[in-house]
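The complex is shown incomplete by one protein chain, all other protein chains being positioned as in the whole.
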Amino acid sequence: MSALELIVSGDARLFAIVGLSLIVTLSATFFAAVIGMPLGALIALTRFPGRNALIVILNGCMGLPPVVVGLGVFLLLSRSGPLGELGILFTPQAMIIAQAVLIGPIIAALTRQVIEDLWAEYRDELVAMDLSRTSRVATLLWDARFSLMTILLAGFGRAAAEVGAVMIVGGNIDGFTRVMTTTIALETSKGNLALAIGLGLVLISIILLINAMAWAVRGWAERHAG
Amino acid sequence: MRLRPILIAAFLAIGTATLPASAQDKSIVVASTTSTQDSGLFGFILPKFKAKTGIDVKVIAQGTGQALDTGRRGDADVVFVHAKAQEEKFVADGFGVKRYPVMYNDFVLIGPKADPAGIKGGKDIVVGLKAINDKASPFVSRGDKSGTHSAELNLWKAASLDPAGTKPGWYREIGQGMGAALNTAGAMLGYVLSDRGTWISFKNKGDLQIAVEGDKRLFNQYGIILVNPTKHAHVKKELGQAFIDWVVSGEGQQAIRDYKIDGQQLFFPNAGTGS
Partner (left out) sequence: MRDRPTSLPIRFDAVTYSAGTTAILREVSLSIGAGPPTVLMGPNGSGKTTLLKMAMGLLTPVSGRVDYADQKDQARRHAFVFQKPVMLRRTAARNIAFALKAAGRANDPAVIARLLESVGLGALADRPARRLSGGEQQRLALARALARDPEVLFLDEPTASLDPAATKGVEDIIARTAQAGVKIVMATHDLGQARRLAGEIVFLANGRLLEQMPASTFFTNPATTEARRFLAGELVI
């Protein structure tokens, strides 16, 4: 069956796979943002010994290979690993963790740069207004929201596109941890290249659609509050 | 700004929705091989098992070496693989409870239609491999410690050759699954050892065909083992044993027998008689 037929016929399994992909990647993006954005802002606004080294490491971690991240999380969550008690290896939670670890540094590093640039522009104004430290961070994050949204999309795109990490920690279990990218890898390995390409196009379309929606929201918000 | 708490709540809801109720969750994890998975066998027999027992079987398809390692780490409840020596060692080392023979299929030597080694139609795998070596024809090896890989290495040994050790240019280890190995062989017009199940269900045959088949040495026995609960206390021994009991039962064996692609039976159950 071709991918087109699968979509047109509203194949329930395909929708389940697409749904799981979105849940895993959106959750991972959410958790990576909740940790990465304040962390990036904090680094942008504070001076401490080793700061430059930390920034270099953080920027470098934007290029973490998904397979290495997956392996690290795998060893952590394995029953024989330090967090084995949780028993969440080969579950969607493990996949969320792996993807969050993968894109956390991307979100933190880009946020750091954006906030640092914005801080240079806002510094005098915010200090003159007597803003507390936390209010400064909140104000900068809010005023950088359009740039931060692009950062989120970059993180989301990276997580949605990766296969190495979720394959290792999810196990590509049919109906449970199988997502778009692992399905594509599986169909490729089975020699179903046409189906794999079709699913790839579905994945690309979904990522495009989400970006288009984000763009529309941004346009609307910018007209009303920019 | 006022949207944010709502968004946060929504995401948290989504996040927790994916948490399975692990306490009363009636499922087991089976570490198995890519060849079993890629052949579609699990897709055929597992729904029957689930219908009878209500137990979800989550299959992780890996190479045999990795699947046994997954069991050794305690990350699976059952291993279902095909490398007898490794399986017996797994049990002997105390990681598995008992090995049950389940079924067999056979390996076939696949090669390009042009047949540069001139071995098409052969019945003797040793003769075939020697010819590939003599003609230095491209040969794709899984190179991933899978059951198929170790079977391949044993066959080279039977032919008194050691390309994995001497690494001649025509011997290419790709470190990937069966389907990928077949794709690679098709692309570089090389020979490759495949299990028959994956070969039959492999859709991208291109210019490949069977070169050698039918040799007794190409026999491929599958075994199933419960991971030892005394090593890993969380192993679901009742559910896992229930799966093993079903697979080797008359009903499970019949299900295996019934699985066909294009009218060809892929696996031959032999729980009672096999090794």
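Letters A and B name the chains as they come in the text, with residue numbers starting at 1 for each one.
Quick note on the criterion: a contact is a pair of C-beta atoms (placed from the backbone, for glycine too) under 8 Å apart; a residue touches a chain by one contact, two chains touch by 3 or more.
Please read all numbers here as calculations on a predicted model, not as lab measurements.
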{"item": "Displayed chains contacted by the hidden chain, counting the whole assembly", "value": "A"}
{"item": "From A:22, A:45, A:131 or A:207, residue that would touch the chain that is not displayed", "value": "A:131"}
{"item": "Chain A residues touching the omitted chain (full complex)", "value": "121-122, 124-125, 127-131, 135, 139, 142-143, 145-146, 222-226"}
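By our rule, only the chains that are shown with their structure count from here on.
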{"item": "Rounded Å distance between chain A and chain B, as computed from the means of their C-alpha atoms", "value": "33"}
{"item": "Complex interface listing, chain A residues touching chain B", "value": "23-24, 26-27, 30-31, 78-81, 84, 87, 89-93, 96, 142, 171-174, 176-177, 186, 188-193"}
{"item": "Chain A-facing residues of chain B, complex", "value": "1, 11, 14-15, 17-20, 22, 29, 34, 38, 42-43, 56, 58-61, 72-75, 176-180, 182-183, 198, 201-205, 232, 234"}
